[in-house]
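Only a single protein chain was left out; the remaining protein chains are all shown in position.
Right, chain A next:
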Amino acid sequence: MLKKTPLNQAHREMNAKMVDFGGWDMPLHYGSQLEEHHKVRQDAGMFDVSHMLPVDIKGDNARGFLRQLVANNVDKLTIPGKALYTCMLTPQGGIIDDLIVYFLSESWFRVVVNAGTADKDVEWILKQRDALATALEITPRRDLAMIAVQGPNARAKLWQVIPDSQAATEELKLFQSTTHNQFFIARTGYTGEDGFEIIVPADEAPAFWKALYAAGVAPAGLGARDTLRLEAGMNLYGQDMDETKTPLESGLGWTVDLKSERDFIGKQALLDAKVTQQLVGLVLLDRGVLRSHQKVVAQHNGSELEGEITSGGFSPTINQSIALARIPAEISPDDDVHVLVRDKKLRVKVVKYPFVRNGKVLI
């Protein structure tokens, strides 16, 4: 039996093509994935991300607990409402999940974790709580729904839907959030566009979704979500990283704080690690489509080195195929690099990602 978000019925009413996504019955698209992609880049689209899980961490010194739990430094969160992207690591430095931490008050932090890893994450967080901070209250919030409204016109359209929300959220900078009546509104997202992620009580989600639709926000499915995040160069857990990979070989070194005195789970392993691989962007120069698990071959100083595509696909904005790939650290953009697609060796260019941000092609 597939799990359903509070918006399941609304998706079906909008003729969504539904798929099994890690045990959740989710919309893949509502007709055309490409149109949904362009709508988000050019106007405004919305995604049901209620399969992701908010987990509230409440009690004295919640911050002290998070200092140890995650690899980025929650001491960067000085203003209430501020959010931080981070990985949660195993003692070996492997990525248990990537998540966003919201600082609401010194006695209330909220983390939002991925759907596919939610059970494992909660189990891990509870285990660490029992070891490190027994007084903290950890509450998974399945009573909440989450909708991402993304695109250059996303904020303006949301303001039309939620009364008085403009005044409450207009000054929010990226990675800041606020609470407005029953809405928790954060200026975050997974598309490379401006917009909000909004958390609402589950029973109010369908009416909110329909109001957004009436305001001209297009429903967009997991298909567009994936091509948008790939263009934005954002990692997907389970593809671009997992417990066998550290953030340092997953393009996430910038999210790890190794400089402060603070100790955290996985820190020693990262300090000891020899980083032999890197995550890079690829742009296909020949015709075709790059897909995950295709083999990458590079000529480097007379020897052939191999890597693998972790996420690949067609970029609707660039109108070319792009990919994220994990390749040996010594390969540089000047090397001759190919990808094996069926019986062919296709030419690719190694690039720095993101590929697209705020509607503009960056490569």
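Keep in mind that, in the parts below, a residue touches a chain if its C-beta (ideal position, glycine included) is under 8 Å from a C-beta of that chain, and two chains touch if they have at least 3 such contacts; residues count from 1.
FYI, contacts and distances are computed from a predicted model.
Asks: Assuming one chain is omitted from the figure, identify its UniProt name from "Glycine cleavage system H protein", "Glutathione import ATP-binding protein GsiA", "ABC transporter permease" or "Phosphatidate cytidylyltransferase".
Replies: UniProt protein name of the non-displayed chain: "Glycine cleavage system H protein".
Asks: Touching the hidden chain in the complete assembly: which of A:86, A:114, A:227 or A:278 does that?
Replies: Of the candidates A:86, A:114, A:227 or A:278, A:227 is in touch with the missing chain.
Asks: Looking beyond the chains shown, say which of A:11, A:29 or A:82 touches the absent one.
Replies: Of all options in A:11, A:29 or A:82, contact with the hidden chain holds for A:29.
Asks: Hey, which of A:172, A:289, A:329 or A:351 is the one touching the hidden chain?
Replies: A:289
Asks: Touching the hidden chain in the full complex, which residues of chain A are there? Just list them.
Replies: Contact residues on chain A toward the absent chain are 17, 28-29, 32-34, 223, 227, 287-289, 291, 313-314, 316, 321, 342.
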